[in-house]
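What you see is the complex with one protein chain gone and the rest in place.
Right, chain A next:
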Amino acid sequence: MARLTALPEALAAAVRDGDAVAMEGFTHLIPHAAAHELIRQGRRDLTLIRMTPDVIYDQLIGAGCAAKLVFSWGGNPGVGSLHRLRDAVEHGWPRDLAIEEHSHAGLVNRYVAGASGLPFAVLRGYAGTDLVDVTDSIAPITCPFTGERLTAVSALNPDVAVIHAQRADREGNVQLWGIVGAQKEAVLAARRSVVTVEEVVDVLAPVPGAVFLPHWVIDWVCEVPGGAAPSYAAGYTERDNDFYRDWDAVSRDRDAFRAWIDANVLEAE
């Protein structure tokens, strides 16, 4: 049952050191405010799971919160590299980072299996790629009906899913729309879930194509207006493309990165 609380309280209860945490949102509705709170709470040894690590995980990795990254595309969309991710993989800074990588189709199907209560999912994919050799959660499987050789990916059941949505009602029912990515699957696959929202309203007016997550599959709901910035929330905020462009220079340099985190995360509330 969802509890409406402040963000620090929800994350302190939901996320422990060493947890596997999925913070989803495909370019849209990325839960940046929650990530900053995890940095402030000093979480360590997290396994971070996300299809597109994006700037949000660049920050968590650079801040030393992560021991492992599970992902499928780790760039700054339209801009270039995630330099904190690269520094961790290439030079072990600020610490070594284990990686487990998939294609988007593979990783999203791992969430689907997790949300479905199955041990694995099946897809056409990976055949002939080197990903098969470097990722243990990919294995060949033979169809019992046709004999066709396909690919299995193991289920993903994160300890915690964290997402951002447009709104919730006072019971904690959540509504999100626009590009909806893998948020529903991540929440349903996870053991615990935290949802930040742009606003809490009395009544959730229907929106065409919206995803609805009932209060009884969510543990914490926190009202955090602008909590997706520099990502966006359709109908509420715009994507700050300049921030993504400027992040390239900030993230290239360890000192500039640390200064940014100090000024914008640790000394901010």
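Structural remarks
Following the convention adopted for this analysis, contacts are C-beta pairs under 8 Å (C-beta built on N, C-alpha and C of every residue); 3 or more make two chains touch, one makes a residue touch a chain; residues count from 1.
In the analysis below, contacts and distances are computed from a predicted model.
According to its UniProt record, the chain left out of view corresponds to "Glutaconate CoA-transferase subunit B" among "GGDEF domain-containing protein", "Multisubunit sodium/proton antiporter, MrpC subunit", "Putative ABC transport system permease protein" or "Glutaconate CoA-transferase subunit B".
Touching the missing chain, out of A:57, A:126, A:220 or A:257, is residue A:126. Between the chain not shown and the residues A:112, A:197, A:222 or A:261, the one that touches is A:112.
Remark: the omitted chain is touched by one listed residue; of A:3, A:16, A:68 or A:86 this is A:86. By the touch definition given at the top, chain A reaches the unshown chain through residues 26-28, 51-52, 71-75, 77-79, 81-82, 85-86, 89-90, 101-105, 108-109, 111-112, 123-131, 134, 148-150, 178-182, 184-185, 209, 211, 232, 234, 238-239, 241, 244-245.
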